[in-house]
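For reference, the structure is listed below as structure tokens.
A protein chain is absent from this complex, but the other protein chains hold their places.
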Amino acid sequence: MPMSEHDHHTPPSDLALRVKALESLLVEKGLVDPAALDILIDTYEHKVGPRNGAMVVARAWSDPAYKARLMEDGAAAIGELGFTGRQGADIVVVENTERVHNMVVCTLCSCYPWPVLGLPPVWYKSAPYRARAVREPRAVLAEFGVTLADGVEVRVWDSTSEVRYLVLPRRPAGTESLSEDELADLVTRDSMIGTGLALTPGAKREPTP
Amino acid sequence: MNGAHDLGGMDGFGPIAPEANEPVFHAEWERRIFALTLAMGAHGAWNIDMSRHARERVDPGEYLRASYYEHWLHGLETLLVESGLVAADELAACYAAAPGNAAAPGNAAEDEG
Partner (left out) sequence: MPVLKAENVLAVLRKGDSARVDADAAPKFRPGARVRVRNLNPKGHTRAPRYIRNKVGTIARDHGVFVFPNTHAHGQGTRPQHVYSVRFEGRDVWGDDAPAGEAIYMDLWDDYLEPA
């Protein structure tokens, strides 16, 4: 049983006050440096995001030797581009092919390759995806607008350890003449989780932030 | 533990319903609890496995009701008290005294006996 009625059903409107009070307490006790908090927030809100992963994918599409290194040791190759840090010490890259489509989930919590994708979206951390991705992956893909050809094997990677998974989406046709930067623009966050495909050139959208 | 967090294969959840162009944080308090958790982790008073287990131990109904960063708040509170960095009564007093808390002394319509 929970110890106090506050703990059991905190109405959402109290959360802001609760967190503020907790922060004040921890600052008062000299346990946190408020300026450090601001840098942590700025780093993951503005500096680290899926554009990192898009650049890794674009490099792998463009440079077969890089791709080979990426498939051999994901974290090391990703580190060559300067993307290192929390939740990315060990990264395995899984490649989509004509025969295999990969999808990543963390059924137990929200494990996600922060250095290449930033922080996970709410849907990735929520019960419907966590429950259904391993149970009915094709139905989940259909919700994301992805239909795979018959005979394609779906592999769902449940991130139960500290190894993090990054999907290498298939390179779209008609992209031979594109620069790495232009290729990166086609690589959506969802395509690197496996709930989407890379965009075809000419699809109108914002580049991956 | 066979907790509510162990969701793989559980039925009854509806559509995934992704939000288009979702912001990284949906409220200021989410930013703060994210940063507080990472900053407090740097003390070395607990490890990542302890922090996951702390989040898992919340009441199952509450786990399924709560939003993601509420899990982080529950978890941090548990870790702070269990590690001894903050005393349980210190934490309770800090919340009780927070402005707008209906259960704070003087704020409630009547005290329970």
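A and B are the chain letters, set down in written order, and residue numbers restart from 1 in every chain.
We take it that a residue touches a chain if its C-beta (ideal position, glycine included) is under 8 Å from a C-beta of that chain, and two chains touch if they have at least 3 such contacts.
Every value quoted in this text rests on a predicted model; they were computed, and no experiment measured them.
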Quiz prompt | Where the missing chain makes contact, among the chains that are shown | solution = A, B
Exercise. Using the touch definition up top, pick the residue from A:17, A:92 or A:146 that touches the left-out chain.
Key: A:92
Practice problem: Identify the residue among A:25, A:127, A:156 or A:186 that touches the chain left out of the display. | Solution: A:156
Exercise. Spell out, residue by residue, where the missing chain touches chain B.
Key: 1-2, 6, 8-9, 38-39, 42-45, 47-50, 52-53, 56, 85
Quiz item: Of the residues in chain A, which ones touch the absent chain?
Solution: 30-33, 35-36, 38-40, 43, 84-90, 92, 107-108, 134-135, 137-138, 151-163
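Throughout what follows, only the chains that are shown with their structure count from here on.
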Practice problem: Would you mind writing out the residues of chain A in touch with chain B in their complex? | Solution: 2, 4-10, 12, 14-26, 29, 31-33, 36-38, 40-41, 44-45, 49, 86, 107-110, 118-119, 121-123, 125-132, 134-135, 140, 143-144, 158, 162
Quiz item: What does chain B use to touch chain A in their complex?
Solution: 5-11, 13-19, 22, 24-29, 31-36, 38-40, 43, 48, 52, 55, 59, 62, 64-65, 67-68, 70, 73-74, 76-77, 85-86, 90-92, 94-95, 97-101, 103
